[in-house]
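One protein chain omitted, others in place.
Read from first to last, the chains carry the letters A and B; within each, the first residue is number 1.
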Amino acid sequence: MIDNLPFLVVAITILLGLYAILLRKDLIKMIMGISLLESGVNLFLIALGYRWDSIAPIFTGAPSLAMVMPTVQALTLTSIVIGVATLALLLSMVMIIYRYYRTTDVREVTKLQG
Amino acid sequence: MDILFDNLPGLLIAIPLLGAFLTPLLSRAGDSVRNTWVLIITGLSSVCGLLVASRVLETGTIVYTFGVNTVSNIIPPDSGGIPIRIIFTIDPMNAFMLIIAAIVGFCITLYSVSSMEKLSGKDGFFTLVLLLIAGVYGMIATGDLFNFFVFLEISSLAGAALVAYRIDKGVAAEAGLKYAALSTIGGMLFLVGVGLLFAQYNSLNMAVIADRMQLTGLDIIAFVLFFTALAMKCGAVPMHFWTPDSYAMAPSAITAFLVVSSQASLYALFRVCFTLYGGQINPLTVGWVIIILGILSMFIGVTMAIPQKDVKRLMAYHAVSQTGYMLLGVGVGLAALSSTCLSQSIGIMALKGGLFHIMNHALYKGLLFLTAGVIFYRCGTRNLNQLGGLGHNMKWTMVFFMIGALAIAGIPPFNGFASKLMIYESTFLFNPLLAVIAMVVSILTLASFVKVFHSMFMGPKLPEYEDVKEAPTPMLIAMGILAILVVLFGIFPQQVVDALVAPAASALIDYQGYITAVLGGA
Partner (left out) sequence: MSDSMSKIIRTTADVMFMFIVVFGFYIVLHGHLTPGGGFQGGAVIATGFILLIVAHKLDDFLGWFKKKAFQNFEMSGLVLFIGTALAAIPLGYLFFRNFLCGTGGLFGQVVPYGINPGFLNTAGTIPIMNIAVGIEVLGGLSIIILYMTSGISNHEEGE
């Protein structure tokens, strides 16, 4: 049970993110939801990287135990960088939308329907 | 020279990236310097893409490992038998997609050099165009799931920024936001799938995962996640709502390349179904899911397209509908190949038709979007009710539009007919109802484009477009290249199929060959 705790947190974070994306009516809150989703996924990747009875992959003078591949950490870093870029892009688009529409309510940002 | 040739797959990414990062610097030296630079860079990368593709078609799969001493077609010994390193795997299927991206990529840059003349902020625009091209090349060429995610995000971020480039009183920003949000959610779903696979197989390499695939419960979840994310990105029907918005609001040259970017996602979808889960998933079930998505996309896309007033929005819905054809072809291929009562040739024929349609669609839909861009460039509107009588002054544009429209409707001497015929023939043997639906959709497409053609080009000259001019020469050249290819592929379909599509189809089916090519017979 205690081993699966990180994954429980991951599930909760992702579900909260999806809730915010699907049900919130404000663009900023939707973007917060996307951010939460990203955090959940990052946490998921990091949690996957943990292996019992293994050591960090530092070679000099290490005890002869199994080493953990540091791939997931690299993945998470990349994913965080991409997340920053996405967040900046999304927020600047919301800024532009707010400048022209004077609102960030999804029910009113609908000039494109039809 | 040898070094250069060995490094072609790496240069495929390196050249557009270097070009993108140097563009802001060179645009300080003036517009013409920047335009020349961008053209040289895209020209070089397209040449690179074509050279890689021709080498692959000659010599077989290329495996390019980043950061090793020498080129070797198997995994370098210092990574302990497991490809931890980043690798590019280019087999004939990838080569096929690379050719599409190379042709369309060059044409859209040539086009946008002159179509963007009036607008501001061009250095950012061209930087993003080159990033988008690099992202699509990367998506196509990579042999690594996580790398695919990275390139997917690069291309969707650049694409979203380009969709929102013409802010257009916030409307384009709205479309861009939709595209960016959707792509991010799709990317995250994909990443969860990658995580699930990594947790079980300790690798990110597609060939290694395909080799070790056990099809546990988690794998099926990962498959569903991949499928959803990629179907979302390629604009199949239940998740198609971003397509008309972003295709309509993006500058036309970008729309033409967004089509290619969607098709790169489509390629990845096929790669996941055929190679990553090759021989493990139930082909009949997945095949039928793809077929149903395809039928829905075809039908809903075309019915939504008919009432549209905005010409680019109309074409965007047609893009959804044409994506349906590709899905139908490949889905029938997947289902028929597994079936015992049908002969293998039907499945292969359907697969070839679906793949050939990808290439044809990229060409004629790119051509159509570019002609729509010319209309917008010269007349300032995309509303069909306000346009009319343009055929008197814009003869070449009219001819190009006609070629594109006839090709999309599947009229004989053009390439759309060739691939659609292959899809009809094989689908009819698989399930006649599907073929009938496909033909009906084709007729509706023709009807819709006849309407567009009539309301844009026919009729008397309208007073407000009395002295409208023909498109500038670079735009005409760009459209001309695509139009010539559309006609050529229509006249000589068998040669194209034999040279490009058939190797791609057999490479897609042969997942064992893909694994062997990467793991070196291990």
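The working rule: contacts are C-beta pairs under 8 Å (C-beta built on N, C-alpha and C of every residue); 3 or more make two chains touch, one makes a residue touch a chain.
Note that the structure is a prediction, hence the values are computed from the model and not measured.
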item	value
Displayed partners of the chain not shown (whole complex)	A, B
Residue touching the undisplayed chain, where the options are B:Ser32, B:Ser120 or B:Gln494	B:Ser120
Touching residue (missing chain; options B:Val68, B:Val399 or B:Leu421)	B:Val68
Interface with the unshown chain - residue positions in chain A	60-61, 77, 80-81, 84-86, 88-89, 91-93, 95-96, 99
Positions on chain B where the hidden chain makes contact	3-4, 6-7, 10-11, 13-14, 17-18, 21-22, 24-25, 64-71, 86, 120-121, 124-125, 127-128, 157, 161, 164-165, 167
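Rule of thumb we're sticking to: only the chains that are shown with their structure count from here on.
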item	value
Averaged-CA centre spacing for the pair chain B and chain A, given as whole angstrom	27
Touch list for chain A against partner chain B, complex	14, 21, 27, 30-31, 34, 37-38, 41, 44-45, 48, 69, 71-72, 75, 78-79, 82, 85-86, 89-90, 93-94, 96-97, 99-101, 109, 111-112
Touching residues on chain B, where the partner in the complex is chain A	84, 146, 149-150, 153, 157, 160-161, 164, 167, 169-171, 173-178, 180-181, 184-185, 187-188, 191-192, 194-195, 198-199, 202, 204, 245, 248-249
